[in-house]
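Only one protein chain is missing; all other protein chains are in place.
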Amino acid sequence: MNKLQNFTKGFFKENPVLVLALGLCPSLAVTTSIENGLGMGMASTAVLVGSSTLVSMLKKYIPGSIRIPIFIVIIATFVTLIDLTLQAFIPSLSESLGLFIPLIVVNCIILGRAEAFASKKSVLDSIIDAIGMGIGFTIALVLISAVREFAGTGALYGYPLFQLMGIEGFKGSILMILPPGGFLTMGLILGFMQWNKVRKAKNTGGK
Amino acid sequence: MDKMLIVSANPHIRSKASVTKIMHMVNLSLLPALFMSYYYFGFRAIFLTLVSVVSAVVTEAAIQKFRKVPVTVSDGSAILTGILLAFNVPAYIPWWIVMLGSFFAIAIAKQAFGGLGFNIFNPALIGRAFMLASWPVEMTSNKFWANPVASFGAKTGQTMDAISSATPLNLVKTALKADPTQITCDILSKANDAGYAGATYWDLFVGNVSGCIGETSFLALLIGVIFLMILGLVNWRVPFFYIGGVFVFTWLLGYDPVFHILAGGLALGAFYMATDMVTSPISNKGNIIFAIGLAFFTVAIRIWGGYPEGVSYSILLMNCAVPLINKFTVPKKFGCVKPVKAN
Amino acid sequence: MDTTQIITAFLSVGLIGAILGAVLAYASKVFHVEVDPKVEKIAEILPQANCGACGYPGCSGYADAVVTKGTDITLCSPGGQDVIDQIASIMGVEATAGKAMVAYCACNGTKENAKDRFEYYGPEKCSSAVFVSGGHKACDYGCLGFGECVEACTFGAMYMDEKTGLPVVIDEKCVGCGACVRACPKDVMKLMPKDSKVYIACNSKAKGKEVSDSCKVGCIGCKICTLPNTTPSGAVKMEGDLPVINYELPDDLVAAKYKCPKSCFIDKGDAEKSAEEIAKEKADWKAADAEKTAAAKKAALEKAEAAKAAKEAGM
Amino acid sequence: MKYTFKGGYHPPDGKEFSEKKSIEKMPLPKTVAIHLHQHIGAPSKAIVAIGDEVKVGQPLSEAGGFVSIPVHASISGKVKAIAKITDAGGNKSDAVIIESDEKDEMFEGVGIKVDYDNFTADEIKKKIAACGIAGMGGARFPTHVKLSPPADKKIDYIILNGVECEPYLTADDRLMQESPETIIEGLKLMMKTVNASNGIIGIEKNKPDSIKIMTDKTSSIDNIKVIDLEVKYPQGGEKQLIYAAIKKEVPSGGLPMDVGVVVSNVGTANAVYEAVALNKPFYERVVSVTGESIKDPKNVLARIGTPSSELIEFAGGLKEDIYKVVNGGPMMGAAMYEMEAPVHKGTSGILCLSKENAKVFTELACISCGKCVSVCPLKLLPTDIQLNIQHGKYEESEKLGLLDCMLCGTCAYVCPSKRNLVHWFNVGKAKIAEMKRKA
Partner (left out) sequence: MDFSHLVVIAVSSIFINNFVLGRFLGICPFIGVSKKIDSALGMGMAVIFVMTLASVVTYLIQTFVLVRFELQYLQTIAFILVIASLVQFIEMFMKKNMPALYQSLGVFLPLITTNCAVLGVAILNIDATWADGSHYNFIESTWNGFTAGIGFTIALLLMAGIRERLELADIPESMKGTPITFISASLIAMAFLGFSGMSIM
């Protein structure tokens, strides 16, 4: 696997949320608007890159039997850093993401990459992998939040499209930005991807 | 023999009952309620019902076409969903909301699960929950609630503002919030003062009150469900224990039980939604547990909840639990007694 | 931020960590439980994300399930292909290296060729259809055409040909796992070596009369294919009323293919050729064969005559 | 007191076609095909060879084990072949084919009255076994095995099954009206064999004539009573009949003898009498040839091995609208694709149904209406069992009681979605049996 593939695999082929079904809690909880989704994606990416780098650097010195607690401490450190940074510089985002910033610690993606990739591969590869996965995570979040924001409020990234187009009277479905909407969007996106896969398999298979 | 015979497994004769017949009978039994809604809310009620039915049927047919499975709209189940959904909306709600609600009900709650028979939740109620959560203002604000027109002559030329009103339960809720010590009977009279003129038990019984278009007339729904019971298409246990449960719970909590039975969507829910075969338990014991759960949640939401009406949510909540109820109420098999010792 | 605060932070986290670490280290000694080394090895390989995507309680739970219950090894989605390969090597479940096989359908009873004996109504599955009078096909051994084999194939290597009502195997995709063979209630699906071309498309063990009553292309047990001048190598042998190919023996089986009166021998190579090509090949072969037979006849005749002459001479 | 069980359903019974027709004797068939395996248990082994001359009642085979019985020639003539012939179930199995010499000569000793009063239980059982008596209600379980309970099982009751809950069939009804004495004698013999103190004859209320005759004939006998049962399918199921008669549940997986009962068909009782008293093997039985697609519905006394087509001819032949021919009753019988399939020991009827009545439907999804649950005589969950089988969860279906199911078909009859429940149960039972074999 070359470096480019390593970088891009997380975008779609092995997208952590949409394909591997990891890190679901933040993908559903904070994706009520693109702004939140993007913020969450970037924050997670930062933590992922930081922890992967550090884990990869320290991999020779971490004793195997207690590696998991050590990874968690490393991740938690970066999460705290990000948390404090957001509080200081983007308080509004910090406010709307709330509880889910500290919960990045228990995002399966980050621990999973640390264990499965960073603790085995070189530092450079780990960074590339982490950035790729982070971008994949962000893509998924933005996709989900775009659907929810548009269906829920008729707006995209805060721009009320319908009103701009001059269509009045039509309102978005508030349900979509409530919890059921999160599950629903996720289910429909996964369903669409599965449908696509089945269709492709049928086209290439058969005759 | 030149003609080839048919071979299939036994039994070789089958009863005349069919799903299609059942569904059409249920649709038929809803006609009195539809007529009452027309009588009280005017042509708008028929219009919304039509929008809802057409949307449901078209959605079902389109999805089945897309899935490349046989199109089964003629079995009447989509029509039923459409009618029940329309019965659950206020008369002056924008029609496109009903259309979307109907679409959602069929597409998500029914076809995504594989169509009739596999849905976990009552599609019409999912449609209603969807509309209520999505457009709460349209679904609950006074602006869209209509007082019954109450005469055929007046059905044209009504404007929205002139006839808007709150439902009895809504009024009770508002009043309760202001003064939680009141019990319902008093509030009912208060509600009357607040422009909800002359609502008596009789009005509630025949449906001469404001509310969703199909839910107000207890009488019409009762006629329908008795028709179904005579045909053996409805298990009497669910409505009986549901309504009985509501009576007991409200009475225990010190509210007016008769009011709580006649008001709101309880009749529609107990007679038509909770008895939906697909989404209710199979065994009799399961049905009784189901109905008591319904009564509990209905009363809880009505009295403590944020919504004035708890019927639809309580049915959805108990729908979630149906697989579990079924699992734990498997009837005892014949012959599962202690083996009789031969002497 | 003054230094004392940094030191307090450092110390307290360090202290918490140290205490917990010590307790855990001690606990792991005291509470040590022996487990299957395979379980530990697999647990090592798994990503330890404990995400639950596999449906088992955590990575060690999944590892345990793989070893003790023989659960499918492909369930770990975070681990991806790497992990699957590694588990496979631990469990030793890689495809056993043997002769590559592919499945084939030993029945050519298409909708046109094979008769039905009654109209079947019931669940559209082969295993259900056999329950009413052994299936609707007039032939007791033929393909029922509901495609349970296709459903059983996890590699997408089969599809139902709508026109013929028979399953078709895509050789490139077939791995010879035999799932379709096990799925077929009529034992119509069979395996053959991947590099062989010709197979017998009939499964009927019935007598000739019965077969020809029910199917246009069923083997009537004429035994032409087993004759030494058809298959000199003896690769085709009768087993009961049905010939069986022994793929171990070298034979192109072309003679059998053209001589079979019911065209039961199917050549996979023919699928890519046009009808004219096939016809031409057949004609060519027939001509060559006729020549050969004529020559053989002539030789036999000459031989006989020579013998006769010798006999006469001897008299 | 109402004699019945919980669950069940009464489909339109269609008995009007033949209930008033007295039993007629069939003319002798030209050839008969007598399958060697006409009962539950081990197949019997042929003891005749091709070309042998046989006479009516001559054994053609010997029992292949304890749970096995011989078959007997039903006409006199020559053994033409021993070959695989399609049976009523549509499967091919070994049968002895006899070509008639049209003399109808009896084998020696057959049909001659014997004094059986002093027979011991073992002698009676031996006689029953030698005469090849199997349950005539359809299940075809060898009767002598039923009458040989293990020593620790005390049998208190013999229940004669004259219920005939299957729609259309009237063979038992007619038999009860036309030869009640032999049935009662047969019952007495069976009671004597297992030392049972009580005999019960259960008859459904829609056969008032039979009830009257049987009551009259048994009025003088203290320990035999006739009970009138509610009209409901499957009232004639062994376990349902026992529950209706004596209110005892046969344990799941158990046999009637576990509650001290042996159940037997009235036809079987008649055959037992004939075997013991007249030394007459089981070579003929009463068959209802009926249904709306037959011109002249009849109850006939037919020789075992007669092709079904000859019975149909005898009953006037088929009407144009013939759609399905069933061996047995419409609820549990097997549909036939070939009318040559011979009459066997369990053939209680040849049923010719028109499309209107035997319509086949496309299966729709289950709407969980619970109809099947409420009618299931064994209180199972047919819909859950079926869905589990359909999705390959055989263990689950077994846990839900699939093996208790007796395939009576009541659930499938009432199902508004027209699901082929019984068909799936067959599949599931076979799969479970296969899994158990492998384990």
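When the chains are written out, they are named A, B, C and D in that same order, and each has its own residue count from 1.
Rule of thumb we're sticking to: contacts are C-beta pairs under 8 Å (C-beta built on N, C-alpha and C of every residue); 3 or more make two chains touch, one makes a residue touch a chain.
Nothing here was measured: the structure is a model prediction, and the numbers come from that model.
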{"item": "Touch partners, limited to displayed chains, of the chain removed from view", "value": "A, B, C, D"}
{"item": "Contact residue for the chain not shown (choose from B:Ala9, B:Leu30, B:Ala129 or B:Val330)", "value": "B:Ala129"}
{"item": "In chain D, positions touching the absent partner", "value": "365, 384, 387-388, 390-391, 393"}
{"item": "Missing-chain contacts mapped onto chain A", "value": "21-22, 24-26, 28-29, 68-69, 72-73, 76-77, 79-80, 83-84, 99, 102-103, 105-108, 111, 175, 178-184, 186-188, 190-192, 194-195, 198"}
{"item": "Missing-partner contacts on chain B, residue numbers", "value": "67, 108-109, 111-115, 117-118, 120-121, 126, 129-130, 133, 297, 300-301, 304-307, 310, 312-314, 316-317, 319-324, 326-327"}
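We adopt the following convention: only the chains that are shown with their structure count from here on.
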{"item": "C-D against B-C, pair bridged by the larger set of C-beta contacts", "value": "C-D"}
{"item": "Cα-centroid distance, chain C relative to chain D, in whole angstrom", "value": "44"}
{"item": "Shared interface positions of chain D, touching two or more other chains", "value": "90, 334-337, 360, 420, 423, 426"}
{"item": "Residue list for chain A, restricted to those that touch at least two other chains", "value": "none"}
{"item": "Category of the chain touch graph - line, ring, star, complete, other", "value": "other"}
{"item": "All touching chain pairs, where touch follows the definition stated at the start", "value": "A-B, A-C, B-C, B-D, C-D"}
{"item": "Touching residues on chain A, where the partner in the complex is chain B", "value": "169-176, 178, 180, 184, 191"}
{"item": "Complex interface listing, chain B residues touching chain D", "value": "1, 3-15, 17-19, 21-22, 72, 75, 114-118, 235, 277-278, 280, 282-283, 326, 330-340, 342-343"}
{"item": "Footprint of chain A on chain B - complex, ascending", "value": "94, 96, 100, 108, 112, 130, 133-136"}
